[in-house]
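In this view, the complex is presented without one of its protein chains, the others remaining in place.
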Amino acid sequence: MTDAATPPSPETARIRPPRNQWWDVWDQFKIHRGALAGSVVFLAIVIFCFVGPLVWPYDATYIDIRSRNQGMSWAHPFGTDQLGRDIMARMMSGGQVSLAVGIVAMALAMLIGTGIGVLAGYFRRIDGLLMRMTDLFLALPLLPLLLVMSMLFRQPLSAAFGVETGMFLLIVTAIGITSWMPTARVVRGDVLALKEREYVLAARSIGTPPRRLILRHVVPNVLSPVMVSATLMIATAIITESALSFLGLGFPPDFPTWGRLVNDGIDYLQQYPSRAMLPGVFISLTVLSVNYIGDGLRDALDPRIRGR
Amino acid sequence: MHDGAVPVLDVRNLKTVFSTRSGEVHAVNSVSFDLRPGELLGVVGESGSGKSVTMMSLLGLLPSPPAEIRGGEVWLGDTDLLTLGEDGLRKVRGREVGFVFQDPMTSLNPVFTVGFQLTEPLRTHLGMSKTRARERAVELLELVGIPDARRRLGDYPHQFSGGMRQRVMIAIALACDPKVLIADEPTTALDVTIQAQILELVKELRQKLGMAIIWITHDLGVIAGIADRVMVMYGGQVAEHGPVRELFANPAHPYTRALLQTMPKIHGARDAKLRVIEGQPPVMGRHPESCPFMARCAHAFDRCARENPTRRDIGAGHDVACHWDHRTGEPVQDLAEVAS
Amino acid sequence: MSGPRPLVEVRDLKMHFPILGGILRRQVGAVKAVDGVSFDIQPGETLGVVGESGCGKSTVGRAVLRLYEATAGSVIIDGEDIAAMPAEKLRRKRPTMQMVFQDPQASLNPRMTVAGIIGEPLDEHTDWPRAKKLERIYELMDAVGLNRDFANRYPHAFSGGQRQRIGIARALALNPKFIVCDEPIAALDVSIQAQVVNLLERLQDEFGLTYLFISHDLSMVRHIADRVAVMYLGKIVEMAPVGVLYDAPRHPYTEALLSAVPEPDPSLEARKDRIVLKGDVPSPANPPKGCNFCTRCPRVMEICRDIDPETVQIAPGHVVACHLVTQHQTTGATGGTEAEHPKHQQGEVL
Amino acid sequence: ERGEDGHLNIIYWQAPSIMNPYLSGGTKDVEASSLVLEPLARYNESGELVPWLVDEIPTVENGGVSEDLMSITWTISEGILWADGTPVTSADLAFTAEYCMHPEGGCAQGARYQDVESVEIVDDRTVTVHFSVAKPVPYGPFVTAQAPILQAAQFADCLGARAPECTEANFNPIGTGPFVVTDFRPNDVIQLEANPNYRDPMLPHFATVTLKGGGDAASAGRAVMETGEMDYAWNLQLAPDVIQTMAQGGQGVPVSAFGTLVERIEVNMTDPSPDLPPEIRSTREAPHPILSDIRVRQALSMAIDRELLVEIGYGQAGRPTCNLVPAPPIFASEANDACLVQDLDGARALLEEAGWTVGGDGIRVNADGDRLVLDYQTSTNAVRQDFQALIQQWWREIGIEANLRNINSSVFFGGDPGSPDTFQKFYADVEMYANNFPGTDPEQYLGAYRCGMEPRPSNQWQGENINRFCDPEYDALHLELAQTADIEERGRIGRALNDILMQNFVIIPLVDRGRVSAHANSLGGVLLNTWDSELWNAADWYRVEG
């Protein structure tokens, strides 16, 4: 009865129009200064990457060999690279890929992690099995796995979706299936506790079958820890993708991603420091802003905090 | 005050405000009361009426922000606790004033042994040696009726039942022989049989140790059993206050009257239907100028909306904060203010 | 009692939670949360169940609705044995029996609207169009005294009493015959408790409901119940019509329990000589030998420590499990009861 | 004076994992072991064979090589001692050959001992190697850092399947070279000290050597040229301007030299379409639908500006080339130098002629409406990706679309028949990599492009005729080369073979890649050798004063 301390009296109840609980989440979220700043930065980055190319005249892969290695100028605000490609354009299209990878891989990892966590927590019988499987995936080395996956699936995927999308799916899947384990653990723990909650019992007493019970009562209530790990996951996925590009397991070479740009730029760190710094800063900014958003979300989704 | 004895604790016009996003909450609104040596003052009131906040304000136990003490005086002997700094208060807490909280399950730290938690205040306040403190701890546990006390010092709270944990809490509160013991709903979380045990224990301890006790509860039955005086709180204010028999015999505030009527009896005739207090508890601080009980009061009239009643003496140490006179059933004409 | 067939017949219900141990996690013991409980509830009647925390009240309630798979015993509701019913059939039977929970906060999914919560049973068991469901939801809200405007709000925006009303509305949604109320008022403020109890009583009159009312508030049970069962450590130690039980309790535990209730009247309080039980309830995983109550009983006898007393009927509808009573009983007459209760002809043991 | 110059620090950004070149063909391992193990003869920095542990190179003229080219006789110089003080004898030579030719040994240098029938011990210091076929160039066994001599005594128990068990010997072989291993940490660091029994008592100048491995080329270069932590850094595969900036660090200088390594684009003559069944995909049974037309292949070549590629990718470490065999001079053809000039218009004209007309999006289509799209794969490597981008753009300008792919090099060069991504399988239309030939004679190298040498399912995709070229004329000419001993004549035939491949445009050579290494200003005596180990003359290296 924590909330009973401030029950709305009938009059106040009438004043406030019925509204979605997400508004309350938003109310709490928007007073979290870090989260708000994070959202603004993140939104700016998204706009830069996805709207930028529509207005920016240069193509990310267009080579203008005469104007290579230029510094910052009005024509090329971020300069050009060793082949004379406009770095700003490359940052934009690189960002598209990095962000997309981050978000999709996160979604996948969350889906698997939540799924397995919920199943393990809810059904005692398969709990042990699923948790051992989690151990297995924790122990799997990512690189050989990627190599195997790309050998087995690259061609069918490229055939079905085209080279880039195929590769995208492959990378996203690889990152996704190697990073769901922590989420699964957290979710399982929460479900174990949630399962004993009275509203779950109430649903059972109504005769709700397990499938709907899970979807309606269990999953929505583990969302807040999931949200938090989701934001962290976006960050790690972006960094992992970068590392993969570095190892040559990433996208086709004419397909810039932030990670690849950093790695390409590191050799030139001395002559053209901005070339590695810029994508590095963008990665960090994205990760940072997403982390702050996650922080704010956690506060906003926590009814204990929101209830105040 | 009334019978001349010097109160051990004298609270005057205490005001505590929480600042929240939806505005200020006046959780304690000009509360005054006193506590005489060896006396047991019962505090009743529904959930959220400000009982706990009042008591915690006395010792500065509220987190600040959001809590802020806006005014008043709290005289413990001849020091005003509100003027003491954090360091001064610390010397009072546990030493002069013991505190027992509602939920014995969460009030003890689960990762320390009972012995450790019990000896802590002894060593902090009285500077006892480890062995000396342990001896005293054993005595205390025996005092609160825990068998095999010496052995149980090394146990963790989860190894105790709820009733025993509450006994441990009481032992901790009593550790330094405080002048005042504040018990914040110490039996609400317990079974009736265990509650009976604790009540017996407190009666016994009062006789043995003779300290003054403030006992918070929402069970009027408990109050009737052990209190000397009662203070009824509603909406952060004192609604009614008086010696226990007098108050139960002549409840003056509509809220007290209603409360007594809603409770089904364990003996006597069964009522066909329970009386209810319609409506919901108030949101404090929304309408500071009106009487907080107005919305649920059967006797409310226009003055109640305009003016928050102050406490008026109605004789026999009994005072009430209401514009309505329970004796005549009419609005009060002239107010006899309670000097506090 | 001799009237129609009871709506609920519970016979020798046992609910033992296994304790696993050893390297291979085999069962090494059991928490005997409910250990052989039998009772009937007539249609339209309210059976109160009282007892200390941990004595197995909730477990009985849940096992009766087969939210737990009972270890042994039968639960016949409306002529059908719930305990042995296949899952799908049970699911279809669910609408007739519902539950109201202790903690109104915890029993409502914080992420569903009131309409969603009340409508969930309808979604599960009817294929009505949306409009009809909504109509029913509004009806239910009216019945429990909730403003229709609140339908789209979330539980956290309600006070405790209102939340409990939501829970009651949910239980009522499918016109159940039988409702288990598991401490529906324990978490509510005193000033609100009466509202909820009155509501429950009104609904009982209106819809002819049958309640199993679990509570540890003896005065409230006295108010609402027709008959009361007192539980101690997984067993019913005494069961009697409410008047009999409160005025002339026979089991020492019932006596102690009643005397422990504080009276909101200082003059009565002062006169009362309270029976204060020593010690705590033993663990159901390791109950004492003989009578479960022997460790705390103020009138314990030698025999209590060895032999578990049988449950005997000492008056119409009044059963007790205590050696004090049994000894008395053997000397006194059991006479007239037999004629009235042919069901209990074979001795008084239930 | 031996050891007077103290300590030498060498860095290899690929770390040596073993000191026995017979168990690992990796360059890093071969070069590291060359500090310890030595051959009878080796190539010097200009590609000439020089005697090393012998007094002279056996030839037909001096009678060292038999007239029928079936045997060669080596005589070890007098007084050559192993580091443990025992003399080097012909038994060691015979043993070395046996060691590498053992069928279960998995010898990495088997090619050098190919066709050896027997090694006959003539006397203590003389052996005659008998071949099963006539060998116009009989300098395989015991020549170059890849085929040094092992001490029979040390490796006696390590023959065949037991080779890997001799960890101690493999990590710390007893050799005749200037240094001996004191501590070997695989894939990490090797510590060596001067060989007390080295044949020249004044050498080596350095008393101790540390050969550190691991990391990346950029920081290796930095360590030598900028911070001066290291004295010598091997094979700096870095963009030219990066190397230039490092050189401004002032602690060291980059050095470069050319060999036969040619970065090229191989054109697939067979159809890699995934729609084909696996047994005919990328085999000669399915000719390439587009690239079978020589005009398209030629256009691909003409569109490339090789000068620019060099400038971007290699700087002083590369030069444009139009030949598969760019060196030595006698084998270097000049007939194809037209390709040095980019000719986009000519390329366009050729494509038009071949029936490819420009479509709506600038990409050419043929009469059937097929787009001119090529898959272009290579291994992962910064310079190659720059090349891919540039070439993709040039090809786009003449109306060809290229889909780029880069594959992890351990997969690409891995040769796993199960993987679709190996360069042998060639499941792409064109692919880019670099290759060279050991020593100075291209016979075997050119032989790779004969009919039947192509990788295909029946030979587990093992084979060197990557582009699946097949021309009976070419095969006949190659047979002639194999039977010719005269060096001038061999040069002529070699050039002709090279020209056939070039004029068919099945190989599009891009850059003749040199080697760039760097040494500290304080290190003297470095002669960069691309024909043998870079450390071939480490005994002569010395500390420059100042």
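Think of it as A, B, C and D in the order they're written, each chain with its own count starting at 1.
FYI, contacts are C-beta pairs under 8 Å (C-beta built on N, C-alpha and C of every residue); 3 or more make two chains touch, one makes a residue touch a chain.
The criterion applied here is as follows: contacts and distances are computed from a predicted model.
Asks: Would you kindly match the missing chain to its UniProt protein name, picking from "Sarcosine oxidase subunit alpha", "NuoM family protein", "ABC transporter substrate-binding protein" or "Polar amino acid transport system permease protein"?
Replies: UniProt lists the chain left out of the view as "ABC transporter substrate-binding protein".
Asks: For the full complex, can you list every visible chain touched by the one that's not shown?
Replies: A, B, C, D
Asks: Which of D:L8, D:V181, D:M230 or D:A354 touches the chain that is not shown?
Replies: D:M230
Asks: Would you mind spotting which of D:E48, D:D124 or D:E165 touches the chain that isn't drawn?
Replies: Candidates D:E48, D:D124 or D:E165; residue touching the omitted chain: D:E165.
Asks: Based on the whole complex, identify which of A:L140, A:A159, A:A193 or A:L215 touches the chain you can't see.
Replies: Going through A:L140, A:A159, A:A193 or A:L215 one by one, A:L140 is the residue touching the chain not shown.
Asks: Of the residues listed, D:H130, D:R185, D:R319 or D:R396, which one is in contact with the missing chain?
Replies: D:R185
Asks: Taking the full complex into account, find the residue in B:V8, B:V28, B:L59 or B:V238 that is in contact with the omitted chain.
Replies: Of these options, the touching residue for the absent chain is B:L59.
Asks: Tell me which stretches of subunit A touch the chain missing from the display.
Replies: Subunit A touches the missing chain through residues 34, 128, 132, 135-136, 138-141, 143-145, 147-148, 151-152, 235, 239, 242-243, 246, 259, 262-263, 266, 269-270, 273, 276-277, 280, 283-288, 291-292, 295.
Asks: Mind pulling the subunit C residues that touch the left-out chain?
Replies: For subunit C, the residues touching the absent chain are 20-25.
Asks: Considering the whole complex, not just the chains shown, which residues of subunit B touch the missing one?
Replies: Residues 59, 61, 86, 90-95, 99, 101, 103, 106-112, 120-121, 124-125, 156, 158, 169, 172 of subunit B touch the chain that is not shown.
The definition used in the following text is that only the chains that are shown with their structure count from here on.
Asks: Between subunit B and subunit C, what distance separates the C-alpha centroids? Give it in angstrom.
Replies: So the centroids are 33 Å from each other.
Asks: Averaging only over C-alpha atoms, locate the centres of subunit C and subunit D and give their separation in whole Å.
Replies: The mean C-alpha positions of subunit C and subunit D differ by 88 Å.
Asks: If you look at subunit C, which of its residues touch at least two other chains?
Replies: 159, 162, 189
Asks: What positions in subunit A touch 2 or more of the other chains?
Replies: Those would be 1, 4, 7-8, 10.
Asks: Of all residues in subunit D, which touch subunit A in the complex?
Replies: Residue positions touching the partner: 218, 238-239, 241-242, 245-246, 274, 308, 312, 379-380, 382, 384-386, 388-390, 392-393, 403-409, 411, 418-421, 427.
Asks: Under the stated contact criterion, what part of subunit B meets subunit C in this complex?
Replies: 46-47, 161-164, 191-197, 199-200, 218-225, 244-245, 248, 258-260, 262-267, 270-271, 273-278, 280-281
Asks: Applying the document's contact rule, which stretches of subunit A touch subunit D when the two form their complex?
Replies: Interface residues on the subunit A side: 61-63, 65, 68-69, 82-83, 85, 147, 150-151, 154-155, 159, 163, 247-249, 252-254, 264, 266-268, 270-271.
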